[in-house]
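In this view, the complex is presented without one of its protein chains, the others remaining in place.
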């Protein structure tokens, strides 16, 4: 077969990223998840991708699995920002070894994409790339990543390899990512790798969408 | 930017798939995982993709995390078949709600890809698409999928949306997928969706590899 | 050694249970999680145990991991009800194969027990028995159970064998537990088994507490 991608002289539009900071803390308090997402944003910027960061706890995201849960629901406006993004990053702290309740809430609201699958078999999220950023005092990043990967995959997102930026301290440590100076080079490497792969995949999907159901 | 993909008159080589049947049963006994992988193979064939199916329990895959664990190890030959594939499907039954020990063994052996990361920051598996096929009497497919997604993602595979073909019966059911006549249309739909997306992503990555570390 | 339990003529006080309904729905809408918790309550009543059911979504449980997150926080009153219970049941629906955000919120608030560990090495929750009740249209009960078991275990609860009452339909089913008439006998058996074991363990721990740190 020949190339899937019709080449033309016109440049592709720039990619856009949206990152949810799913810290349990109010926006005004410093969060390690926020520090990690700052590093992710910088890495994305180096690829020419602008990142919109949402501090989820500052919004009233009602419980439910529809795209609009009625009066007072801040999700419809956030959903519009998801729709405008090519790359969606779920940033979560680790509590009890698991993703935060706020990360879970954001994912639940995207469950509506399943009901919104088109007649062509594609969800509104098809073509978007998912990624994860996780920090904790100790232990749990890979599991938090795994839970979020599974949810994002079910919800129509694609995942490039090594789709997680993360840091955790040693067992029973109380270290905080936001206080690490400098961030360990191996952590910066993982962040840059995650971003490099996500950007590549997002560009491919921008140029060549998943096919509709025959 | 212009297209990532250099178009030429030459056709792309056909895609190849490898599926591991990680049933606990010997190859000669009928397995529901095998029945599901047969459906996956048929769906891949409709896209012109040939599938090589490995009954993992019929091979002596030694414990360890290196690409060759020494005398008697069947993994090096299987690894060569992984390397030849564009799409790798992990087919697992559900036991105690979790992936089989044999699925875990196959994934562990691919852990060697991490140590084999090139100076350019890419694992030998980069460019391959992962997928999952799961069957069980009851309950557990999404978790089995989630565990395998996380492992495949760590190990360098890309995941298209809805990367799992699956079937389970109702709570505490003893039904067997291989005895369902016909397979429920919603299950066939999920299988075809998984395959359609995986094939699209594999073609994109065949034409445009993840970039090396700068 | 002789018996751990000092026998006396005085009867033990009756056991009390608290169940959280972690449905995403408002309290006034019928929920399958609520139907399952009704069955759990009936089974507990047959053992002389009274059950207090909390519809968590009807309370303003603020995000955080302290026992009191300040003005407007309904958790301190709920925490007092947890403290009064011998058996704590987390009832969760399954969304995207995972526990609900509300179940996660309830567990996060009990994370404070870790910081409240006494000088004797025991958390405020020591001596309490945890249990799980899960319902979903399809697939995911064992994983939801597993996530909640791990959290409850970290948070100081004990688990009797088969600590989950559950029901799910077959793959991609849209059946609702609350509409099943009758509930399948195998589901009722599992519910009664969960309750029988939890009650036995709670009585043992009521009579003989975990020992303090030497």
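When the chains are written out, they are named A, B and C in that same order, and each has its own residue count from 1.
Assume a residue touches a chain if its C-beta (ideal position, glycine included) is under 8 Å from a C-beta of that chain, and two chains touch if they have at least 3 such contacts.
For clarity, every value in this text was computed on a predicted model and none was experimentally measured.
K.L.:
Based on the whole complex, identify which of C:31, C:51, C:125 or C:187 touches the chain you can't see.
P.N.:
C:125
K.L.:
Specify the residue from the set B:38, B:64 or B:184 that touches the hidden chain.
P.N.:
B:64
K.L.:
Which residues does chain C use to touch the chain missing from this display?
P.N.:
1-9, 11-12, 121, 123, 125-126, 142-143, 145-147, 149-150, 153-164, 189, 193, 196-197, 200-201, 203-205, 207-208, 210-211, 213
K.L.:
Residue by residue, what part of chain A touches the chain that was omitted?
P.N.:
Interface residues of chain A facing the absent chain: 96-97, 138-143, 145-146, 166-173, 175, 184, 186-187, 190.
K.L.:
What is the set of chain B residues that contact the non-displayed chain in the whole complex?
P.N.:
24-25, 57, 63-65, 95-102, 104-105, 107-108, 111, 147, 150-151, 154-155
What we mean here is this: only the chains that are shown with their structure count from here on.
K.L.:
Which chain has its C-alpha centroid farthest away from the centroid of chain A?
P.N.:
C
K.L.:
So the centre of each chain is just the mean of its C-alpha atoms; given that, what is the distance between chain A and chain C in Å?
P.N.:
31
K.L.:
Would you kindly tell me how far, in whole Å, the mean C-alpha position of chain C lies from that of chain B?
P.N.:
37
K.L.:
Note the residues in chain A that touch 2 or more other chains, in rising order.
P.N.:
Residues 147, 150, 154-155 of chain A touch two or more partner chains.
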